[in-house]
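Missing here: one protein chain of the complex. Every other protein chain is in place.
A, B and C label the chains in the order they appear, each numbered from 1.
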């Protein structure tokens, strides 16, 4: 048989013999004849490994990954050291299933326990789960948790939350029946209403830093939540956490985040890593897997997936979430990456991003016609207004070897109707690159 | 301290404390003051990982590895599948030392046992060692063994043996005192003398296929060896063994070879893999490591480095060889690669090479002024005579995207004084590539 | 070697130790005080763990050695399709042209990715018999929910406010959970004697309030729902849609297609059928395929081929690139931060290329052959509640053994770990007591199956005379049987909780 099927003709014959069958076709006798494909699938015949690699390499070559990257918007080209790749690539981690059999899964379980601890520290909240799909799904789960906890389905979402995440929240609201209310930005920061018109919200969602790169005053968000008796969900950036106060410290009930920056490549958007942490009050509503420490029969320290009664396979339609397969390998990767960075390393990365951002902002805003879009302080990403359309600029700068940023949708730019661009600078960018970018930018806007 | 040294300042202080020292400089008090470097080494300061990767990538980018490869001459660009890379890269294999402690080295030991078995089968001889440095060093060891066995230091070496290997034999002869006699080729095959003038040789060395790609009549070599009462050392190509008779089958006493084609990349010539097999008579003179099967204390099957009394660490100046560190990881790689290929796969690779070679030879020799250099049958590599200098042709074809082959030194081309090129075709070459190569070749020679 | 406990990263940590290093940027060294307003600054920095690269590597290497994976050995975990995934797909997953692509880059700069998705969509529609695919859902459950939202949007577009979705009692737990998130009520359909949907009961439950039915076919007992055509027309008759949970697609590749069975919506678990190793619980990918009439409702934006320039012509200035993004007219919207788990898609596409039409069918044949062979081989050793031709998996019951000897499915599973195999899925599906659900997959050889059968036989025979070994198992694993109850009772979800508990 085929390439990845081990059986020889002799094997198949012997096996069919035990079943009293004379052909593999007979294995499918239970499938109504009329349904069975008379001719094979209309797909090309299988290729040998070298030809597959060649075909895939050709496809990969048609992506412009040679550009110096100034795009962010929730996906960042942080450094990934060789150790992270080597360790996360250990085949025992890669080829394991969800750790249902704890005795042979201590590797993944302990790595997840360490991951949970690290996320909990970053978020400043005592419990973190073992991952969700991505930032958007973490935000959805955060909202679901908060709505369930408060019993109030009205959700105030800051426009500083990533527009894609808001889109996902809206999609999910069709099923959950949540009532989403978007709260606009003023000068780059969320203008939380003093009072609620209409339904009292059960949850407020803010981003820190927000989509425009600005540092929200989460004190104001907390106060607004308190006024409504709502929970506060904060979408945080774990890399920026190297220098920023934690959501927990600001009083968030739930912290969600996109963990891609913790060792996972840009990967055209996935697989990424949804982060989720909350206060202890909500642990029984926590979505997804949770690993806990325990002991084995001989009293030795051991780890196991716990509070499983929350989960779909046990609680079914009453589960706190439907998530099953999540992003474990990325969580293990993040634990390795954070282990590599450590206390000082994460702070240095965040600082290096902030330095590059400051410098790049200065460079770009010294160009005629390029202005800061909003005045609020930014950390690792900033928005500028442009004299040309953002997508045109991105296209022009690609020809100069740069991925210039992410054009801002009109809704993000605000009333002005200007063209805008979101520019991110990671620790991988050098002064030389930024200077060259500035020069090319200058030419491209004129 | 530095990047890869774990110690914190506190650690160092504590450790120095135990030693009663107050600075790390004092650790070197035993080194005469006058010898100690007053200022540091004149090397740049250390770089972070990303900068090192960047520097190395830049260097790597200055090699033209984009060319379609028709160069061989003992180094072939065979397919290396993902499994070989993945398994040979397992860090337990990579970071182990020589298996002195068998109980924690069964992985490497068993892999070497399997390697030895595979090499023994390829060579058609009952014992194979666990690797030598490369083909040339295997040839040197083969000659050393044979001279020791026969007690006669005269060595007849066919000119069909790789010129670099012959050069290494000559270098080593300065120390060993062996007397090398080169035996010329006639029409591409070694013309073994009917009788020996001067000293009777203790060993004959032939290559199969030989450097020009031709299939030597090893029967004639064996007969010549028998006439002299000499041992026959055959340098064989393990990939070509997929279709060719084995050295053992031809009557060789010792088979040596370059194992690079078994899963190791071209790597600019190293690390490669010296293969060594011989008949049982010579096992106590075998150079290098040998793994044997045995049992453990509970009677379980186990593997261990054996007949260690041959080796330098035990026998010192009376050792059969000075080799210590060899090429174990490449041997493990070869075991994996041969496991991937299996019986049919190796035969298919050899056949595919032969097909491409036949086709390419036809294509090139249909070009005006390009002729087969010698008439003898070739398998996976062939020599042509050219109307232009080989190095000029290689340079021109590089501009067209091809590594055209290896120019033949005048000594290889024979009396004619023509220009010659050695062209190899592996299973990775397609008809399309060969046709394009032929077209470019045609232009380049005119 | 690898048997003793491994300390946590936090125990290995010493202040000031480090592994990290960064690029020299040449930028001015502004301080954190200069860059971060005081009210936003975290002081001191968040305490993580401080280890050397050497200790980091040893730690995670040792952890990996405390973990069983498919590469370690057979993993007959029912419903999970723990097949061996070709290493070639791992290499594809690391191609820099794929991994370094920013998801926010415009289509003109990511033509390779768009082409890959469009081609993969073509393959998957052929394999499933559907018309169009969305790649956004990140796993099976996300695909289910997406499918249900499509179902809802479709009914809504017709002004139809149906409330209920039917699910067989043998269904996977994600199905009912997703139904609820889709805003529907779950109605359970019982299985009949055969282990299949009880069609009579189904008919009784069908009415105009039924938005649809979710089925797995073959179902979680590994049985093909033979009445599928009848079921489909019955559901369609009342205006409902059929949702296909594709977690078990491995069994029918190239043999029969959900579309031909009458399904309207299909989610695929690429991480089961199409060569993404499970990563200890993800990442996966759960693309949703639908029939033509539902295509306008798919999540978006979607990658599309534009009529015009041929593939490979990307990036030539001035030309419109051949692939682009498009929002379906009545799209339910986004269901992912970006475009789905793209790298998983690349693996799947490479796997399909490697197998081709012939290879995919062989996958199904061998998967089904292996499972049926095991069923025959294990007869008389364990009870087989549904002992009839199965597809890719089969379910044993340890109920008798439990009754006779107090050895349940969980004990058998733990005991099997000692034999060097991963355990089957236990206590699922719920319709079988003390279920041991075995999915051998197509990549295990006859020898491996025989060894597995022998191990199960040994365990069963041993348990009949001595319940001890199974109930005390496992003993040769990195830790012995783990106290799950204690973990829940005395929750320690982080190292810090431990320190403070």
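Throughout what follows, contacts are C-beta pairs under 8 Å (C-beta built on N, C-alpha and C of every residue); 3 or more make two chains touch, one makes a residue touch a chain.
Model, not experiment: these values are computed from the prediction.
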Hey, which of B:210, B:328 or B:385 is the one touching the hidden chain? B:328
Have a look at B:130, B:252 or B:413 and name the one touching the chain we're not showing. B:130
Just name the one of C:10, C:84, C:297 or C:495 that touches the chain not displayed here. C:84
Interface with the unshown chain - residue positions in chain C: 1-4, 12, 14, 17, 21, 52-55, 57-58, 61-62, 65, 68, 71-73, 84, 86-87, 354, 417, 420, 443-445, 447-448, 476-478
Against the hidden chain, chain A presents residues 3-11, 47-51, 54, 81-83, 85-86, 91, 104
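Criterion: only the chains that are shown with their structure count from here on.
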Go ahead and note the Å separation of the Cα centroids belonging to chain A and chain B. 48
Find every residue in chain C that makes contact with two or more other chains and list them. 17, 21-24, 51, 53, 57, 61, 86, 88, 90-91
Spell out, as numbers or ranges, the residues of chain B touching 2 or more other chains. 49-50, 81-82, 86, 91
